[in-house]
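Only one protein chain is missing from this complex, and each of the others stays in its spot.
The block that comes next holds subunit A.
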């Protein structure tokens, strides 16, 4: 503690490069493994696809070196690995369904990935400081709520697999909730940074819990109503849980008041229970969740049951890539891609993926801790928590922790909107982490001079 080191601050870019190369190598290995298992040959497009994927990852790495030198070095490798594994699994399901690479879902996903990376790189180039986003707080709020409501619009709103969380414009379909997650996090962060003082003013103390003043309950009630609206009208518990959970978590971080969490949980619990009592589709979801294998549930839907059987077939070590039957599960390349991984890579492989997600979230939260400005802190915490919550909703849905919902597994599931939103989310996290880890200008100067410094405590 007493020794002040004069080490040059580490950017971590070399670590990132090595890890990214490793991630691309793992993806390539998985692709070769899949080819050998299904057709007995090394897939012919390996070189082109490998070089392509490597090129895209390295390009993003170069952008980071250029525009965000001190950004967190683990985010890119993790996301590269997750996205690549997702591509391999989507391709695997393509093969099982008799689709070539050229007419399969995987190629489309690959193009979406490239586009998503390009947009994320663009965000890093254009957005030189995340605090700029704070200027658009209310615009983000408006856009967020519009996006949430879009699927309910006639003509473009589209109901798929029981949930109305899609919009369709001509040949394109889009899950606006994915983007809404992003802009709402920006809105919540900007809004709460402004109002946190008011919201953390204590009110009465009840049962050891300091409740906020009644007049400050407005925002949480609004968010609650909106999330209930999503649950009831878009029939999607996942999105509803995601948005409300995100809001409550950010409210808690901003105000440091546990009472907000208690109020939020109570509100959501009561709302969900009311919805359960009132709406048949909510009851069906709960039946499918609690009594998956009962005859009534199977009559309604056996997709969860099939996913569970797929995971069980994988067991501890899995059937091996290309050796299982993930195609027996519906939506094996999107909503049920996690059971597909569970089947072919086994419990161990799924653990690895969950750990990757946990690591991603952990790096995000660490970024939040390291950031000096309140807006950045809130935004980083919110974005990270939204990732965690989404993982929980998706994986928890297919493993019967919570009722099944229609959300996608970030970076893994097939779907352009999800990729675009999540890569952008990571770009913003990278931007904030660059800000958090970047040495202050005078420190940089000091180390450049290489002189021993006398200043131990730096006054702001």
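Basically, a contact is a pair of C-beta atoms (placed from the backbone, for glycine too) under 8 Å apart; a residue touches a chain by one contact, two chains touch by 3 or more; residues count from 1.
Just so we're on the same page, contacts and distances are computed from a predicted model.
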Choosing from "Na(+)-translocating NADH-quinone reductase subunit D", "Penicillin-binding protein 2", "Ligase-associated DNA damage response endonuclease PdeM" or "Glutathione transport system permease protein GsiC", the absent chain's UniProt record names it "Penicillin-binding protein 2"
Full-complex touch with the removed chain, picking from A:53, A:112, A:252 or A:423, is A:252
Contacting the left-out chain: of A:49, A:143, A:242 or A:308, that is A:308
Could you tell me which of A:28, A:342, A:403 or A:416 touches the chain that is not displayed?
A:342
Suppose we count only contacts with the excluded chain; which residues of subunit A make the list?
37, 249, 252-254, 256, 293, 298, 305, 308-316, 320, 324-325, 328, 342, 346-347, 350-351, 354, 357-358, 361-362, 365, 368-369, 374, 377-378, 381, 384-385, 388-389, 391-392, 395-396, 399-401
